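Below is the structure I would like to discuss, written out as structure tokens.
Every protein chain but one is kept in place in this view of the complex.
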Amino acid sequence: MKLNHKSSVLLVVLAVVLLFLPFIADALLGRGWVRILDFALLYIMLALGLNIVVGYAGLLDLGYIAFFAVGAYCYALLGSPQFGLHWPFWIVLPLGALLACVFGVLLGAPTLRLRGDYLAIVTLGFGEIVRIFLNNLNAPINITNGPQGINMIDPIRLGTFSLSSEQSLFGLSFPAVHLHYYLFLACTLLVIFISMRLQDSRIGRAWAAIREDEVAATAMGINTRNIKLLAFAMGATFGGAAGGLFAGLQGFVSPESFGLTESIMVLCMVVLGGMGNIKGVVLGGVLLVLLPEALRHGAGPMQQAWFGKTYIDPESLRMLLFGLALIAVMLLRPAGLWPSRQRQRELTEEHEDYDSTR
Amino acid sequence: MDILLQQIINGLVQGSVYALVALGYTMVYGILGLINFAHGEVVMVGAMVALSITQVLAGYALPPMVVLLISLLVASMVCMALGYGIERIAYRPLRNAPRLAPLITAIGVSIVLQNLAMIIWGRAYHAFPPLLPDSPHIIAGAIINEVQIAIILVAVVMMTGLLLLIHRTRLGRAMRAVAENPAIAALMGVNINAVISITFMLGSALAAVAGIMVAANYGIVHYYMGSILGLKAFTAAVLGGIGNLRGAMLGGVLLGLIESLGAGYIGDLSGGFFGSNYQDVFAFFVLIAVLVLRPSGLLGERVAERA
Partner (left out) sequence: MTQPADTLLQLSAVGKRFGGLVALSDVTLHIKRGEIYGLIGPNGAGKTTLFNILTGLYFLDTGSFTFDNNSYTRCPPHRLAQAGIARTFQNIRLFANMSALENIMVGRHLRTRTGIWGALTRHAAARAEEATTLQRAYELLRYVGISCPAHTLAKNLSYGEQRRLEIARALATEPKLLALDEPAAGMNATETASLKTLLQAIRAGGITVLLIEHDVKLILGLCDRVAVLDYGKKIAEGVPDEIRNDPAVITAYMGGHAT
């Protein structure tokens, strides 16, 4: 990769900011925001994983959160008092990712020949099936503890270094949320690296070809089923890994974190940010985690300040504004906030289709 | 025997509602190739508006039948306006945009509608007043009440009407032409925008009726009732073959039956391991199985990939 002077300066600035971000956020906004940053990183990982499926290979997956759930529950079951198992982090996390990958292949193998929207509904159904099972596998044999979820999950421990307690290093003290931030940041950077390498490779080109024209791709000798399955499995693996990290951070998982709303949220990050473009997806992830939080902190007090009392339930108002923002952004920038080079050009092109706006 | 019959009746009632909502999905999909994710919320708005009308009219001592008709009328009109507005604001500007862009605006619209409803009608569950006599009839050991009979009848009438409209009228011909090929239809002088608007309004009117059916059947309305219903109805539309009107009807009724029979017998089938709370799993498994075996749904045409 060649960098000119300006972009290398930008990169250094970005690196420094990322390095000190938890301390900055802690000092300016409070510790709660560091935790929000942790979640933002988790969701960015998820969005990048889904981006491989939707953005690269063009497969619409509406049940992506199921893989996140598989990773999270794998961690929760093997590292909590639920079964009295306390397997180490470095086994449980990859195991969760692997299990998610297996689920991805099991779902994808029979269904990936379906056309776009049919695939969407099948993945949606799969997501719901996973959630319903998690919700109900507490009887007659209790596996998942049902709607109550699983508590007291082991914290993430790297050797003897626990991320759940304050640690001091280099004369600085790092609270738990800060430690998670650095681990998640490292994981996110790894996912970004993998995404970049994949995109610019033989496999990445094959994905793009399938997205563009599946018939032509298969006529050029691409085994479309296997290549699609590969995208599906890669996406699922990232989802599973993120799920493990989620369980470790929260110390608690329950089925309600893995509903259709969450799947849709991750899809929104990908599409709103700019499908297929890593920077866009990261931006989408950051915005969609931070915006609702900012609105949460803004919606109530703002009414107080302007009208002297709270007219509208702040939670409703927050989601209302969020929905309006989604609509507005897509109307103004239909290819997403930061589209990939290809899609950007696609949009500035004249369309041969009937022009319906007149 | 009577349990089986009872489950079939329940399934038919539920299936009628699914079928009406599924028609809305399938009509829009047939014409625009778009999943109108906000459609479920239109159903909810229909039910909520009907609730408000009954509350307003409660003071006038009108016969329940009149109240029902007025609320049906008003709810349909509100939903038609809503459907028109949704298409105009959230979909029309994006008709030539990347395929997933309108999906996101649709999600945005449903978030907005849900939260607006929560602001207007509150978070609580509301009781929907009984407008039809709740007298049960007993047929061969199974119970069916008048609301349920009305639901099935109204659904049949509306679906027949819709089929006649699509296949026997000028408007219907224009709709089929646009679904087939918008560009050519436009060249032949069909006003595409008008046809699309009318499609959304028709679908929304059906949604309003379905909303009132659900409200009357369960006696409860809630700002969240639209999303799961919409999801099921969309599943039904895909099951039947999306874009195909008869497919949506068949898919809706089948899904209702599958769920109801599944809920009734899944316990016996699995030796008591799975309870009726797995009825949704059952429905989705059937969906996946059908699509794996028949990738275009039950009545969907096989789209041969043209080289």
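Each chain carries a letter (A and B) given by its place in the written order, and its residues are counted from 1.
Everything below uses one rule, namely that a residue touches a chain if its C-beta (ideal position, glycine included) is under 8 Å from a C-beta of that chain, and two chains touch if they have at least 3 such contacts.
This is a predicted model, so every value here is computed, not measured.
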Quick one: which of A:P22, A:G125, A:G204 or A:G336 touches the chain that's been left out?
-> A:G204
Missing-chain contact among A:I222, A:A247 or A:M269 belongs to A:I222
Where the unshown chain meets chain A, residue by residue | 194, 197-198, 201-206, 208-209, 212-213, 215-224, 230, 234, 342-343, 345-346, 349
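By definition in this document, only the chains that are shown with their structure count from here on.
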Chain A and chain B have mean C-alpha positions lying a whole-number Å distance apart equal to 31
Enumerate the contact residues on chain B facing chain A in the complex.
-> 29, 35, 89-90, 92-105, 107-112, 114-116, 118-119, 123, 182-183, 186, 192-193, 196, 227, 231, 234-235, 238, 242, 272-275, 277-278, 280-281, 284-285, 287-288, 291-292, 295-297, 303, 305, 307
Chain B partner contacts - residues on chain A that touch it in the complex = 54, 60, 110-111, 113-118, 120-122, 124-126, 128-129, 132-133, 135-136, 139-140, 214-215, 219, 260, 264, 267-268, 271-272, 275, 312-313, 316-317, 319-320, 322-327, 330-331, 334-335, 343, 346-347, 351, 353-357
